[in-house]
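One structure below.
Every protein chain except one is present and positioned as in the full complex.
Here is chain A:
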Amino acid sequence: MTEALLEVTDLKKYYPVRAGVLRRQVGTVHSVDGVSFSLQAGETLGLVGESGCGKSTVARSVLRLVEPTSGKIRLDGEDITHLSKSALRPHRRSMQIVFQDPFASLNPRMTAGDIVGEPLIVHGLATGKALEARVAKLFEQVGLRPDQMHNFPHQFSGGQRQRICIARALALGPRLIVCDEPVSALDVSIQAQVINLLIDLQRQHGFSYLFIAHDLAVVAHISHRVAVMYLGRIVEIAGKDELFRNPRHPYTQALLASVPIANPLAKKLAPLVDGDVPSPVNPPPGCAFHTRCRFAMERCKIERPALLDAGDGHQVACLLNEGTGRSNATA
């Protein structure tokens, strides 16, 4: 295999929980607890999981917007985990982010053109007429009219604002774009527009996406590979089709079974898991999912399953069947 564009090894991010007048540390939130994955050039890796599973923290750690507690992040073979701010700056050009809420991530007092052009100015790549031409081109690429450059964010609809965010991310010609729930705040008909745009742009420019979402159908549509997270760890990772057609982790299976299918003839609403996600402050020992898993054995309460190869590029962290998880055929 060629060298990966992004290589994350054993990433951990803990937050202290403080209480009392002395702000003494009373616990630790295990937000991300040993996550490893790699991302090839031109590939989309989907990261799914429920709220609090650490998917957004992974995204932000990769960009060093959040300082990881430990672990290694390599971009293009270079270790960027401990680079200083100034040393990191040239790398910032190759990695960008698109956030969930296009209302909160655009400065309301800047024109759309200034917002998209700002990264070019910050990195000293264009000024004056050349800058304007570059911004106009970016507007066209994301399906906005160049004459809208002088409008302010509030004059745009939600979908258009997300296009502005995408144009800003594109400005520096990145190789990796992290998308943190980029379509969750949008209406269904607008969602499709933005998803199609993201796919088209990737075909044209060949960059990679780390695509974070809670909506499994959206992730399934856009990703080449998908990783499922639960309580700070990846429990399963596989090619898209393999993961959705042949899920091996009981959590993935429960997650897929919970998605309401838009077909009234396929009624099934039978939740496969009971209860809530445990707190990441004191995650359960052993396999974190054992408290909700129908197939949990005594071992699962003690031993923490490692992410092991189960064939067909499929990795799963489950102790069932000698570490290959549960076959869907037995479901």
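By definition in this document, a residue touches a chain if its C-beta (ideal position, glycine included) is under 8 Å from a C-beta of that chain, and two chains touch if they have at least 3 such contacts; residues count from 1.
Quick note on the criterion: contacts and distances are computed from a predicted model.
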Among "Malonate decarboxylase beta subunit", "Aerotolerance regulator N-terminal domain-containing protein", "ABC transporter ATP-binding protein" or "Rod shape-determining protein MreD", the UniProt name of the subunit that does not appear here: "ABC transporter ATP-binding protein"
Among A:A41, A:A192 or A:M297, the residue in touch with the chain that has been omitted: A:A192
From A:V17, A:V122 or A:A217, residue that would touch the chain that is not displayed: A:A217
Contacting the left-out chain in the complete assembly, out of A:V259, A:V281 or A:I302: A:V259
Chain A, residues in touch with the chain not shown (by the definition above): 50-51, 157, 159-160, 187-193, 195-196, 199, 214, 216-218, 220-222, 240-241, 244-245, 254-274, 276-277
